[in-house]
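One protein chain omitted, others in place.
Here the chain labels run A and B in written order, and each chain numbers its own residues starting at 1.
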Amino acid sequence: MAFTSFRFVIFLAFAVAAYFLTPKRCRWVTLFVANYVFYLISGGKFFVYLLATTVTTYVATVRLGNMAAKNKEAFTKAKETLDKEGKKAWKADFTRKKRRVLIPALLFNFGILAVLKYSAFVTGNLNLLFAKLGIGTELPLFRFLLPLGISFYTFQSMGYLIDVYREKVEPERNFAKLALFISFFPQIVQGPIGRFNALAEQLYRPNEFSYERMKFGIQLMLWGAFKKMVIADRVAVMVDTIFGFPETFGGCYVAVAALGYCIQIYGDFSGGIDIAAGAAQIFGITLEKNFERPYLATSIPDFWRRWHITLGAWFRDYVFYPLSLSKFFMKLGKKGRKFLGNYVGKLLPVLIPQFIVFFLIGIWHGAEWKYIAFGVYNGSLIVLGILFEQPLQNLAKKLSIRMDCFSWRLFQVLRTLVLVALGKIITRAPGVGASAYMMRSMVENWDTDIFFQGGLLTLGLDHKDLWIFFLSCCVLLTVSLMQEKGIAVREALAKQNLYFRWVIYICAVFSLILFGMYGLQYDASDFIYRGF
Amino acid sequence: MEALMRILTELRPDVDFEGNKELVDGGELDSFDIVSLVGELCEEYDIEIGADDIVPENFNSVEAIWNLVQKLQED
Partner (left out) sequence: MKIMLKCIAFVTVFSMLFSHTTNLLMRHDDEANEIHAFYSEPKDSIDVLYVGSSPLLRGVSPMLMWQEHGFTGYVRASALQAPVVSYGLLSESLRHQNPSLVVLLCDNIFLEYDYAEREGDLRRGLDGMKMSPEKLHIMQKVTEEDPRQSMLSYAFPLMRYHDRWKEIDLAEEEPEPLLEHSFKKGNVYLRENAPQAYQAHFMEPTGEAAPAFQEEARGYIEKSIALCKEKEIPVLLLHLPKMAWSYAQSMALQSFAEENGAMYLDLDLAENRAQLGLDPQMDYYEQGHMNLTGTVKVSRWLGNWLDERYDLPDHRNDPAYAENWNIDWAEYAQRTGLSEN
């Protein structure tokens, strides 16, 4: 059930009505039922995977919770008799016990994800390798259909599992409540990845109906739909044309396609998130922010703090910190300082885990070489950025470049955008070879036909479409700049006159109806008399 | 406490730590800073800081960091 489909609107309306009509005590049950109805309608029989993740998470967390409670009791009793070393040993022993619960659950759930997502990639590449080595065996290629939202709900539930393991949160002992947390329907499809301590309480408590919240929620959903249907789906036509024929289009075409794809994927993804957040807001639930105007970032690390924030935060808390604070990397840092000097040595325990994180984020996106290349590209950019930060700053000082003015900020934003756009070419092109070819042609072949010979009009969008695209991007940019300045757009709008507000709402809805890309494209030739 | 201030100012000479209560939430300290800081703290105070101690609340102010250090020293 796509977010921009009429069915979703109907489903949401029923779910909202049912939620607020249920007695307060049972509202969470309604939400739980709505989630599973949603999943069964759109994910079908795949819901057994969701169930498996929920059950294993439940069993493991409840067990961890029981262990922690017992341990606490025993520890308080034994505390007096233990010296410092003894306490340390006790703790280490308990951690080992907890790991025996944690690790199988992690392996099981990430195992499902890995098998479903990556087995075709792995067997395919092994077969290529075997062929190269002259080994005659060929592994059967397993291609699985992915259960809806598996990458998201797996991460969300495993984050919760680790939180329980770390004793940050108490485990939820009501199975249905846990299932509700793992399957909240607005966010299960494409995130944001929620944290138990921020989200669960909101789901379980009986939220009051609020007209204001509903209004704001609907507005946010409209805005998301606008980004997705008017902007992203429109520019997608052009982007698909160019990326579909990498050999045909060179020079500026590639640049336009890369920029276009940046806008497309942002509109699509952040639009979807806005619809999810708006839907959640109607229920009185605030989802975590997932995007914060990423293309206004001034550096690549800044970009990753603004793009798909919840995924980045997940990897930071559950991969980056554990890795970089592990004994191994701490020791490595000490050794590094001895051999590589203070500056680089100190960075080692940061840079290597950071690189690993980006590698993982790359393959999280999909099982293809290009996503690995994408991860390596981003990891390298960040590492290089850190390594060259000091020398570049010295250089800027020598050239006496001012860094506290608008032009410098603009330069940073544009520079970051170019680097990001190059990364997008990697993920959008059909393969690593094609993206390399396209990037080369962008530099070598200055084909400017797209601007001067009407080439822009040959890519599937006519001049009216291009105008709509341009104007809606202006709207998007204006809103983004307002938000960047700290203006809450919906709140500011709510303070305006009723008439003005209505004009805005009506324009918003009609721009979706008229300019949204949906349904069959109207082609007059389908309608001419074709036989009386 | 003095040693802590010294470590912090060495790490980020550009940040004013006194009275700042939003070092992490406000974006002054990023994850790289945190990891470097944790490395220094472990060495200075002979403690072990694990990934589970890395929550914004423990690093949002000098006092919070100091409390964390003391808590870990007691354990």
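In the analysis below, a contact is a pair of C-beta atoms (placed from the backbone, for glycine too) under 8 Å apart; a residue touches a chain by one contact, two chains touch by 3 or more.
Computed from a predicted structure; not experimentally measured.
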{"item": "Shown chains touched by the chain that is not drawn here", "value": "A"}
{"item": "Listed residues A:175, A:388, A:446 or A:510, member touching the removed chain", "value": "A:510"}
{"item": "Positions on subunit A contacted by the hidden chain, ascending", "value": "6, 211, 462, 464-465, 498, 502, 505-506, 509-510, 513-516, 518-522, 524, 526-532"}
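Throughout what follows, only the chains that are shown with their structure count from here on.
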{"item": "Averaged-CA centre spacing for the pair subunit B and subunit A, given as whole angstrom", "value": "29"}
{"item": "Residue ranges of subunit B touching subunit A (in the complex, touch as defined)", "value": "27, 30-32, 34-36, 38-39, 42, 49-52, 54-55, 75"}
{"item": "Interfacial residue positions of subunit A with respect to subunit B in the complex", "value": "87, 91, 166-168, 301, 305, 316-318, 320-322, 324-325, 330, 333, 346-347, 349-350, 354, 386"}
